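Apart from one protein chain that is not included, each protein chain of the complex appears where it belongs.
Showing chain A:
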Amino acid sequence: MSHDDVLNPKQMPHDPEKATLEGKNKFLGFWFFLGGETVLFASLFGTYLALNGSTQGENTPEHLFGLELVFIMTMLLLTSSLTSVYAMYHMKNHNFQKMQLWLVITVLLGLGFLGCEIYEFMHYIHEYEFTFRSSAFGSAFYTLVGFHGGHVLFGLSWITALIIRNQKRGLNLYNAPKYYIASLYWHFIDVVWVFIFTVVYLMGKVG
């Protein structure tokens, strides 16, 4: 694909992310990947649900979890999902700088979420001596929530790399699919988090 004839935003097609064969393939392939990720997280959720009663002592879900921090984390991640929707809105209107700006806001909110999660884990380890090796509940908890945190870290690195790499290029049919796919990944992270705060934290508090 020659880059010269796709760079003009005035001639961008309606759906820049799916206008090329490469873009269409990325779109389909990525949804395929997300279907697989669903199953992967399901196996971690299944493990957690089966093992969260095996606590080896008083570090139970009800005893450990505080809902205030989880609520703040949920709001940060949910808002970052909306800001990446705004970024895609500006992509469809071919407004590159506004798209970049909204993605920067998305990354900042994601960093806030990650900071809260690191604080939470540190708190459990130092205040409660609740670690990966404490109990089967500990292993299942850190695997599930930590795997999600790893996805957040990967998503943040991915979006940051896109922002920096394309800053001087502007929007074209070559990088529009890349941005679109990254935003899908970011939404999927929020989808998984909805189930984590429901199944792990809220249901853990209900007991």
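Following the convention adopted for this analysis, contacts are C-beta pairs under 8 Å (C-beta built on N, C-alpha and C of every residue); 3 or more make two chains touch, one makes a residue touch a chain; residues count from 1.
Rule of thumb we're sticking to: contacts and distances are computed from a predicted model.
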Protein name (UniProt record) of the chain left out of view, among "Molybdopterin converting factor subunit 1", "ABC transporter permease subunit", "Cytochrome c oxidase subunit IVB" or "Metalloprotease TldD/E C-terminal domain-containing protein": "Cytochrome c oxidase subunit IVB"
Contact with the hidden chain (one of A:51, A:101 or A:125): A:51
Among A:81, A:134 or A:166, the residue in touch with the chain that has been omitted: A:81
Absent-chain interface as seen on chain A, which is shown: 5-6, 10-11, 14, 18, 27-28, 31-32, 34-39, 41-43, 45-47, 49-51, 67, 71, 74-75, 78, 81-82, 85-86, 89, 92-93, 184, 187-188, 190-191, 194-195, 197-199, 202-203, 205-206
